[in-house]
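One chain of protein is taken out of this complex; the other chains stay put.
Per-chain numbering from 1; labels A and B assigned in written order.
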Amino acid sequence: MSGTKEHALAKAARETAGVVLSECYQCGKCTAGCPMARYMDLSPNQIMRLAQAGDDAALERLLGCEALWYCVGCLTCAQRCPRKLDPAAVMDLLREMAHRRGKIPAAARKVLAFHKAFLDTVEHGGRMAEIPLVLRYKMKSLDLLGDVMLGPVMLAKRKLPLLPHRIRGRGEVRRIFKKCREEHRP
Amino acid sequence: MKTLGYFPGCSLEGGGIELDLSVRAIAKAAGVDLREIEDWNCCGASAAHSLNHSLAVALPYRVLALAESQGLSEVLAPCAACFSRLKGTQVRLARSPELSQRMQEVVQRPYQGGVRILNINEFMASLLEAGLAQKLTRPLGLKVVAYYGCLLSRGQDIVTGDDAEDPKGMEAAIRAAGCESLPWNCANECCGGGFSMSKTGAVLDLSQAVLDEARAAGADAVVTGCPMCHSNLDMRQMELVKRRRIPGALPILYLSELLGLAAGLEPAALGLDRHFIESRGLVRGGV
Partner (left out) sequence: MARIGVFICHCGENIGRTVDCAAVSAAAAKMPGVVVGMDYKYMCSDPGQQMIRKAIIEQKLTGVVVGACSPRMHERTFRAAAAEAGLNPYLLEMANLREHCSWVHSNQAEATQKAIDLVRVMVAKVRRNRPLRPIRVPVEPTALVVGGGIAGIQAALDIAAGGKKVVLVESGPSIGGHMARLSETFPTLDCSQCILTPRMVEAASHPNITLMTYSEVASVEGFVGNFTVTIRRKARYVDPAKCTGCGDCFNKCPIKKIPNEFDAGLGLRRAIYVPFPQAVPNKPVIDAAHCTMLQKGKCGLCAKVCPRGAIDYQDQDRLEKVKVGAVVLATGFQLWDHAAYGEYGGGRLRDVIDGFAFERLASASGPTAGLIKRPSDGKEPKTVVFLQCCGSRDDKVGKKYCSKICCMYTAKHAMLYRHKVHDGRAVVFYMDVRAAGKGYEEFVRRAIEADGAEYVRGRVSRITRRRDGKLVVLGADTLAGRPVTIDADLVVLADAVVPRPGSEKLAQLFGVGYDQDGFYSEAHPKLRPVETAAAGVFLAGACQAPKDIPETVSQASAAAAKVLGLFAKPELEREPVIARVNRTTCAHCRACISACPYGAAKDFDIVDRAGKVLRAVADVNEGLCQGCGTCASVCRSHSVDLDGFTDEQIHAELNAL
């Protein structure tokens, strides 16, 4: 790294995501293979490009974009990147930053609502529980009508336990949540 | 009787219960004792990974630490997502003593790194090697496509011993069940993963592409090892049928169900009656 000037985002990307941003030569193979790219407002290579720039205006666009929330975690970009980089890991980092900042684009709020509902149930009982998850998700996302018929069928198919399993160590899990949240305070 | 640690994961207590039933059934038939990790917790799945990278490591760390303290050196995680999270954490901990130290402080449990995580493909392959093949007395004669999705094909140092671009980890098991594994283009394509509720449109698009390709290949069924893939392809398929985006229903089976059927186990014992898409008719002579 001698002699190179590294901005704050580049440093964070190197330290937490293991990605040296300057190594990206913008070939676009990440965008080409991304199954979610067509739903994104910024393509993965554009996210990498703006991250390389790292200035305030670039950061503003990155933290306010929907694309961060649409990464499905399929690992295709890292698998095929000719520079052995992991664009998804950079998106993870940016998503956490965006979440801390709190201004989430409207279209992405359902995704965030789902993640939060999911983690709420885990924090509560130690394991994810589907019925509370769906209820919490619907309250958070206000997506009240979607999939209303799935629940009854799943119950009929005996795919849902009526009572969520709560583990003995749930106090321990809650402590873990608390500590990890504290670590993430800006 | 061989003993193996078992991490079912949350899905297998709910929407993915067929995977749990069939894995336990086939393990029993093969004489393997699955010992569930006591008091295990959720691996965090993509939710923790999306919002908090410490939590994404800390939750699997607790599971690994529990397994180690309970004397389980090998743990089967049949859910592809749980496997990817657990083994991914294992790999990262092995690489960074600093991270291990930090996690020990967060979770307040020691972990020496002595647990090996197996995915469903590796487990099935090991059962076949250990003599399960002789017990598969009911060759199914089906044409299937092997669907690995993302987390049973990709992940540097996570999915090892297979080719990410041309995965083969299920082939031997499919052949052993008396089925033909057809060549197709979607073996390692994504179904939309955890966006089933929050970005349903994308899941429908991506799952449709997989189903279209499976049908074009001439498959009687899609074989998978991932409860997320199963739920997207099975549960969401009705919607695609209703909207006339696909011409008809295609059964989605877990690899463990396929082997269970070939071993002559009852379809209901494997959970086949719980699928959204009727799949019991696949067994010769019906049920």
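FYI, contacts are C-beta pairs under 8 Å (C-beta built on N, C-alpha and C of every residue); 3 or more make two chains touch, one makes a residue touch a chain.
Nothing here was measured: the structure is a model prediction, and the numbers come from that model.
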| item | value |
| --- | --- |
| Visible contact partners (per top-of-document touch definition) of the missing chain | A, B |
| Of B:A217, B:V241 or B:V283, the one touching the omitted chain in the full complex | B:A217 |
| Residue of A:R38, A:R100 or A:R166 in touch with the missing chain, whole complex considered | A:R38 |
| Hidden partner interface residues of chain A, rising order | 25-34, 37-38, 42-43, 45-46, 76, 80-84 |
| Residues from chain B at the interface with the omitted partner, ascending | 163-166, 185, 216-217 |
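Simple rule for what comes next: only the chains that are shown with their structure count from here on.
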| item | value |
| --- | --- |
| Euclidean distance of C-alpha centroids - chain A vs chain B, Å | 22 |
| Residues of chain B that touch chain A when the two form their complex | 10-11, 13-15, 17, 39-42, 44-55, 58-59, 62, 106-108, 150-151, 154-156, 164-165, 189-190, 192-195, 197-202, 206, 235, 273-276 |
| Residue ranges of chain A in contact with chain B within the complex | 16, 35-36, 39, 69-76, 78-79, 92-93, 95-96, 99, 110-116, 118-119, 122, 126-130, 134, 137, 141, 143, 146-147, 150, 153-154, 157-161, 165, 167-169, 172-173, 175-177, 179-181, 183-184 |
